[in-house]
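A single protein chain has been omitted; all remaining protein chains appear in their positions.
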Amino acid sequence: MDLNERPVIPEPVPTITEPPRAGEAHILSQQGTPLTDRAALEAPTMVSVKDLNLFYGRKQALHGINLEVGKNTVMALIGPSGCGKSTLLRCINRMNDLIDNVRIDGHVRVGQSDIYAPDVDVIGLRMRMGMVFQKSNPFPKSIYENVAYGLRVQGVKNRAVLDEAVERSLISAGLWDEVKDRLNESGLGLSGGQQQRLCIARALAVKPEVLLMDEPCSALDPLATSRIEELIFELKRDFTIVIVTHNMQQAARVSDFTAFFWMGKLIEVGLTEKLFTNPRERMTEDYISGRFG
Amino acid sequence: MTETLNIPPRWRAFIRRGSAMVWLSGAALALSLLMMVGLVGYIAAKGLGFFWPSSIVQVQTSEGPILGEISAQEKAHGTDPAKTQFRVCNRDLFGQDYRWVPSADIQDPQRPADAVLVERLENGPFIGFIQDGSSGETLVLRAVDGQTLEIPRKHIVRIVPSNALGVFGKSRVYASRLWEFVAGDPRESNTEGGVFPAIFGTVMMVLLMSIAVVPLGVVAALFLREYARQGWVIRALRIAVNNLAGVPSIVFGIFGLGFFIYTVGGTLDQIFFSQKLPTPTFGTGGILWASLTLALLTVPVVIVSTEEALSAVPRSQREASLALGATKWQTIWNVVLPGALPGILTGLVLAMARGAGEVAPLMLTGVVKLAPSMPLDASFPFLHLDRKFMHLGFHIYDVGFQSPNSEAAKPMVFMTTLLLLLIVLLLNLAALRLRSRLRARVGGSSF
Partner (left out) sequence: MTRIPPALIRAKRTDRFMTGIITMGGFLIIAAVLGILVFIGREALPLARSGKSRTNPSLQVAPVAGLLADESGKVIGLLRPDSGVECIALPSGTPLATLQDGPVRPWKQATEPSSRGEFAVLDQENKLFFGRLNWEKPSGDPDPTHWTPTVEWNGGMPASMDTLLAVRALPPSGLATQPSYRVLASGKDGLSWTEWSEGALTWKSITIPELQDTTQAIWSADGAHLWAGTRSGNLHFLSMEGEPTLNSSLAFGEPVTALGFVLGQTSLLVGGEQGKLLACQAIKKEDAFLLQWFHQFEKLNGPIRGFKSSLRDKRFLAWSPNHVVVDHLTTENRIFSASAQDTRHASLSARGEFIYAASSTGELRSWSMDAPHPEISAKVLWGKVHYEGYEKPEQVWQSSGGTDDFEPKLSLMPLVFGTLKGTLFAMLFALPLALFGALYTSQFAHPRLKNIIKPAVEIMAALPSVVLGFLAGLVLAPLLEKSAIHVILLPFFALLAACIVAPLWIRMPKGFRLGWGQGRETLWLIPAIFIGLGLCIVLAPSFERIFLGGDFRAWLLAKHSITYDQRNAIVVGFAMGFAVIPIIFSVSEDALSSVPKALTSASLACGASPWQTAWRVVVPTASPGIFSAIMVGLGRAIGETMIVLMATGNTPLMDWSPFNGMRTLAANIAVEAPEAPVHGTLYRVLFLTALLLFALTFLLNTGAEVIRQHLRKRYETF
């Protein structure tokens, strides 16, 4: 992309008028005007991000992010590469802790707990979250052990419990019929789409409260992609899902809400339908109409 | 100049464009490869040929008849005439095993069918004829000069009537000798018999070393790669540890001598074995100290390849595990270490290969030419870590260079060399295979 063709964007002024109240859904726009919607109002807040700043060393990667995700809804994070959407996702289960030199201020609440509180237990927190990565990353173990992994590290030894969880998760991930006869074969022997669904099953096995998906379909062919998308649609019934995606059609297809990021800032968030058809920000419009990104 | 010499253009191009130099550098490579292949081939030929029964030749010379195997022939050189060397054996009768005779002096070569080579427990083999084999207790032998000798049957290892044997018979003798070599005890100050104690000592020492080196190397590598804060200190440490692999083995040897034997062993003796002093128990060389010294020597190898393997485990797998709420240790134990296993094994096998081939540090820390007892036996406590041991590499050095009868011992040395070479090369090949499989799996090396 030619840098000169970038539209001139007025410096956004992130001003937040009013902190969101717990139990009530507030979707804040850049200007701070609450966008009320029936579905959003009905859903209790599951994840809320407040005044989140993140620095890699001296470089600021996220600027004052405020975002709420309702229970059993799908939130899609879109934006050009390097805009900070994956970084935000990884803030939600504190995977950024693994990187040296990261400094975070602000608050992230999952359910009732502030996950950046000093006494919080990171391991316990991550158990409550499922995460699916950009590239499928099954362990070099059997399919069964891949799915059971999360429970095993939680200390579950009971075979019946494990069997039940593996079956349930594989069914949820839509993989059961394909692999039920070869649960003891290596997870690496599956096709790309199957591997990704295996990873989803692995994430589901621990019954997470939130499912974080980091571009889960970017390495898949269209057929496998559509299967995953269907799956996301079904999973929405039981889980709260935050999905990072590059693909705007995908965001439009699977999500209830969409947040648009640019250069580490949250430009606009709203009902997917609304954001795609009638964005309030000029930049959002430019982005979704393909003028940059 | 070149113009006046009228070199054909083809030649000029060959030289000016550097093709000649390409050929020359090719020659350097060819020479190196040839030498290496030649070396291994030479050892194999010399070692393996030795057990094959060769014919016993009888010749007449001006100094009387000679009966023996032809072991070497030398062409005329300067003022020296051509000579033939006979292996006449009968050390107790003739005083020497080998004899040089001017080739011109040799007449009437024959291969008497009744000539035998008798391998004995003492005094080396005998070549001659069986005079009287009727007694069950003893055997009367006659040498070519008519001297007779009576030896008890229980001193006889085997009788080889080389000239009368066919290919099959010779093969049987060959197999029997090979087995004796691998499974038997040495005789006649290591110049005959087998090398079983040396094989056993080598294996034992390498195993003990492995037991020590794996946890040390893996823990150190885990620390360097997974737990330590990456910075210039760790980078410097890593270079330092890598470079320890290049420190001469003899330095480790003298360290083992000074630290393990005199300092640690001496202290152990003072505390636990004071009733035996001044005879040292652990305060002298032994298999434990030798193994630990070698473990120190080879630990950089394990650290380096473990680190390489650890860094080759994809980051995404660690993240997947951590995202599921596994602790760091659970992730390492369940995901990282299984993934790095081939690399760790490669390191171990390389360390074993290096350990099996090292001799210099052992000479200071407990290897002996002839160990009276094995480090592992049926008497309590079965594993005797304080005992001295034999080693194939040291066997080569000792028999080849310290033996009073080095000419007679030479074939044994070749065979021992071949055995050691085989062990080391096989271990290295295994490491190579393991590593290439690992690299194929994770896709490319981590360098």
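Each chain carries a letter (A and B) given by its place in the written order, and its residues are counted from 1.
Heads up, the rule we're going with is that a residue touches a chain if its C-beta (ideal position, glycine included) is under 8 Å from a C-beta of that chain, and two chains touch if they have at least 3 such contacts.
A quick note: this is a predicted structure, and the numbers were derived from the prediction, not measured.
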Original post:
Just one of A:V102, A:I123 or A:A219 touches the chain that is missing; which is it?
Top reply: A:I123
**OP:** Based on the whole complex, identify which of A:S113, A:S186, A:S218 or A:N247 touches the chain you can't see.
**Re:** A:S113
Subject >> Touch criterion as defined above, residue of B:L178, B:A360 or B:L376 at the omitted chain >> reply: B:A360
**OP:** Taking the full complex into account, find the residue in B:W100, B:W179 or B:F223 that is in contact with the omitted chain.
**Re:** B:F223
Subject >> Missing-partner contacts on subunit B, residue numbers >> reply: 10-11, 14, 17-36, 39, 42-43, 77-79, 216, 219-220, 222-224, 226-228, 237, 239-244, 246-255, 257-259, 262, 296, 299-300, 325-330, 332, 350, 353-354, 356-360, 363-364, 393-394, 396-397, 400-401, 406, 410, 413, 417, 420-421, 424-425, 428-429, 432
**OP:** For the chain that got dropped from the picture, name the residues of subunit A it touches.
**Re:** 113, 119-121, 123-124, 127, 153-156
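Keep this in mind: only the chains that are shown with their structure count from here on.
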Original post:
When the C-alpha atoms of subunit A and subunit B are each averaged to a single point, how far apart are the two points in Å?
Top reply: 61
Original post:
Can you list the residues on subunit A that touch subunit B in the complex?
Top reply: 93, 95, 98, 100, 123-131, 133-135, 137, 139-141, 149-150, 152-154, 199, 202-203, 206, 212
Original post:
subunit A touches which residues of subunit B in the complex?
Top reply: 229-230, 314, 316-317, 319-327, 330, 334-335, 338-339
